[in-house]
Structure formats: C-alpha cells, structure tokens
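In this view, the complex is presented without one of its protein chains, the others remaining in place.
Let's look at chain A:
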Amino acid sequence: MTIVKPGPQASPLSQPFWDGCRERRLRLQYCPDSGQWVFYPRALDPRSWSTHLEWRDASGRGTVASFIVVHKPGHPAFQEDTPYVVALIDLEEGPRILSNVVGCAPEQVRIGQAVRVHWVEQGGEVLPKFVPEEFAHKEKD
C-alpha cells in the first residue's frame, strides 16, 4: 500500500498562494510600503510590519542557495522518491523558498545554479518545484 504524501494545509490567508499554483502562477505577497516581497504568506510584512500586503505574480526564476540529496526521508511516503533533491531557492524577487530540484540527476545540482519553477502535481495539489535552466528545455509543463 502506498503511503500518501502529506500535502499543503492551507489557511485562508495562504490560500491565494496555492490557488495560484493550481493556475501555474507563482503568486507571492508584496508590500508596497517596504517594497519587499514576502514568503511564506503572513498577516504582515516581517520587516515593516505593514499589513497592506497584495498578491503579485513572481517570475518563477531563482538560484540554488543550498541543496541536499535525501536518502533517508523524515516521512516514509517519500522513500519511493529517494534519492531526491531538496533545495533552498533564492527567488529573483528576494524571498528564499524550500522546494525540490527536478529534471536532472542529483549530482548535476550545484549551489549558484539558475533554476526556474516547474509545476508538479502531487496528491491532487500542484507544487512549485524547480528545474535547472540548462535542463529546462527538456521539461514540458
């Protein structure tokens, strides 16, 4: 029997992010008061504490800040995917997001690599994963 992967549990505040994913749009909060983008979704901008946050489309481009290759996952549902890459991605707009790098072998991932968002369906949800730009042409959304 396959163990179900734990999916995102949205709150009304974060729902626009996941709705955006379903439309293949990387939507993030933006704070016009500080000029900063905010991720994860919050009730206020953690820098200015302004509550005037709006949702904007991000470019979906970023670079790998660090990454690991998971061999022993913390949740058994991910055992079937091992070895897989979990990475910290610095988005072009500023925020850092944790995700997977897919579309290449784990040994082809490196720090500083340019990546772009790649939408992956997982358990009825659409997750923003990332593919290195150099391999992006091989991937079809």
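Everything that follows uses one rule, which is that contacts are C-beta pairs under 8 Å (C-beta built on N, C-alpha and C of every residue); 3 or more make two chains touch, one makes a residue touch a chain; residues count from 1.
Assume contacts and distances are computed from a predicted model.
Chain not shown in the complex: UniProt lists it as "Thiolase family protein", one of "Lipoprotein", "Thiolase family protein", "ABC transporter ATP-binding protein" or "sulfate adenylyltransferase".
Interface residues of chain A facing the missing partner chain: 5-14, 40, 42-49, 51, 65-75, 78, 81, 83-84, 86, 88, 96-100, 106, 110-111, 122, 125, 127, 129.
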